[in-house]
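Shown here: the complex without one of its protein chains, the others still in place.
Letters are used for the chains, namely A and B, taken in the order the chains are written, and counting of residues starts over at 1 for each.
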Amino acid sequence: MGKAVRIAIAGEGGQGVQSFAQILTEAAVLEGKEALYIPNFGIEQRGGVSIAFVQIGDEQIGAPKFKTGDIVVALSDRAVRRGQMHVGPETIFVYDAGIEGIEADLPKNARKVLALPALETASRKLHPRVFNVLIMGAVIGATRVVTPEKAKEAIEKRLGYKFEKSPELRDLNFQALEEGINLVAGMEVA
Amino acid sequence: MNGEKPIEGERKVFMTGNEVVAWGALAAGAEIMYGYPITPQNEIMHYWARLGPKFGKRFLQTEDELSAGFTTIGGVLTGKRAFTATAGPGNVLMQEPLSMAEAMRIPTVVVIQQRGGPSTATVIYSQQEVTLTCFGGNGEGLRVVYATASHQELFDYTIKAFNTAWRYRFPAFILGDGYQAKMRESLVIYDPAARGIEMISPEPLVGKTGVPGTDREAAHLRNAFSVEEELLHALGDDIEEYERVAPEIIEYDAFNTTEADLLVVAHGVVFRSVAMAVRELVNQGERVGYFRPITLRPFPGTQLREAAQGAEQLLVVESAYGQLNKLVLENLYGSNVPVRTLFRPGVGITPEEVNEECRALLAGKEA
Partner (left out) sequence: MEILPKMPKSWNPASKPHKFCPGCGHGLVLKALGQAIDELGIQDRLVFGCDIGCSLLAWDFFNVDTVQTHHGRTTPVMVGIKRARPELVTVAYMGDGGGYAIGSQHLVNAATRNDIITCILVNNTNYAMTGGQMAPTTIPGQKTETTPYGRDVAEAGYPMLGPEMVATISHEGAYVARGSVAKFRQLKGYLKKALENQMAGRGFSFIEALSTCPTNWRTNAEQTWAFVEETMPKYFPLGELKFPGGKEE
């Protein structure tokens, strides 16, 4: 039975964690796959680490949340610490290489720990605001959980209203996606 | 009023459960929602308030859940499909109006998105409102409670709840939870007519045409009685009718029960984990099956007893400390099959946990 791919994405409010998850699952649905995404939510509306639980597979997804992810993505220092609880021996742990002061907090039990120069690449080549899309590209590149085409379609669906006003944003997002995919192309990840 | 249908034909969508409920109510032809904010049901109101006016629908934000329940009753009395939604402490307050709806056979529809309990607890998730939703109020639980497990079911049963309520005149509930409320998954939304589903026409219980006392009898609706015998008579009729129609209302799902040494019982979103775990174990040659009550009220007791007949043991799995289990035990009275439990009050249960528990039980030891 084809198990669903489980991806936990953790970051600070405003880092686009939830839109990352939404675009990824939308793309999977466009692909004809089963997808489930649930944000963590508590009493406070702002301020905590935001986590999105994403599952993509061929059959209906079981429980909405999971303990251990196949991929755990951390976008901030706090997210590195918070994300650890979802790491197991099979987990690929992905974080931004630019996050400082977390060397001691990186998971010891993961299958692989990947530091991606996402923010640096985004800032240098594109714009820091698309760094989450770049990481999404890396996750897609590493897992092939959705195709880049459907990811673009999902980005269009979700952000199309913004692109209408500023068409250059479309290219920026699509390029970030490609950059992310390229970033892991040379790496042995999956 | 706008004659345009909210959904033409059918279409595949990917959305949150709260949005699904709003679309389900629109598709069912609900005309007014009354509600009070409480997490995790808020977006039902948000989507309804946003979508409704496009189709001539109304919304009233009330001062509390007592008012949300009683205004819903008012709306229903006028012969409109009216509904409300709540959770947790709101569900506690909601029981007062719903006990009146139960007493007076007012076909209210209420969506419950269970959150952690007791008290304020969490806004996130639980299955701890089973007893409250099935038996809340100072009454006998003459209600219909559908426990959904997926977005498709949230949509299907929201539509069905309106029909069940208006057909049988017992309050109908959708028992969801915070996970179902907040998660996104895909489903097909549709116009009931396109699926051949006929919506039962509501009829006014007050505000009927004609002058009362001249053209027709006045409606004199009450829930208070002077003497015990009067109550027994009225309630006796309701209980008898409830028992009579229960077999038509009862729904359940069962798998591999005749081949199962271990029968796993679960409802709602936890059933998803159970179904996954059980199917995986069966594929690996294990003698396991599952039983899932879809209606928690009325409960599929006969069907459960039948399913449990060949089993050597039962495992009840729920995100509560034995609320489903009480229903199971009550309905298994007289059977001597041992009942094991996996209780996780207020937290989710994964297929892995169910799998592990099943393996331990099959190996003859408790995990």
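Keep in mind that, in the parts below, contacts are C-beta pairs under 8 Å (C-beta built on N, C-alpha and C of every residue); 3 or more make two chains touch, one makes a residue touch a chain.
Values in this document were obtained by computation on a predicted structure and should not be read as measured data.
**Student:** Thinking of the complex as a whole, which visible chains are touched by the chain that is not shown?
**Tutor:** Taking every chain of the complex into account, the missing one touches B.
**Student:** I'm checking contacts with the chain that's been left out. Which of B:L26, B:M45, B:L60 or B:V130 qualifies?
**Tutor:** Going through B:L26, B:M45, B:L60 or B:V130 one by one, B:L60 is the residue touching the chain not shown.
**Student:** Among B:I32, B:I112 or B:L281, exactly one should touch the missing chain; which is it?
**Tutor:** B:I32
**Student:** Where the complex has a chain not shown, which of B:K5, B:H46 or B:K80 is the residue touching it?
**Tutor:** Considering all chains, including the one not shown, the answer is B:K80.
**Student:** Could you list which residues of chain B touch the chain missing from the display?
**Tutor:** These residues touch the chain not displayed: 31-32, 34, 58, 60, 62-64, 66-67, 70-75, 77-80, 82, 96-97, 100, 104, 204, 206-215, 218-224.
Quick note on the criterion: only the chains that are shown with their structure count from here on.
**Student:** What residues on chain B touch chain A, complex-wise?
**Tutor:** 12, 14, 39-40, 122-124, 150, 178-180, 182-186, 269-270, 272-273, 275-277, 279-280, 283, 348-352
**Student:** Going by the contact rule set out above, which residues of chain A touch chain B in the complex?
**Tutor:** Against chain B, the touching part of chain A is residues 1, 22, 25-26, 29, 34-43, 60-67.
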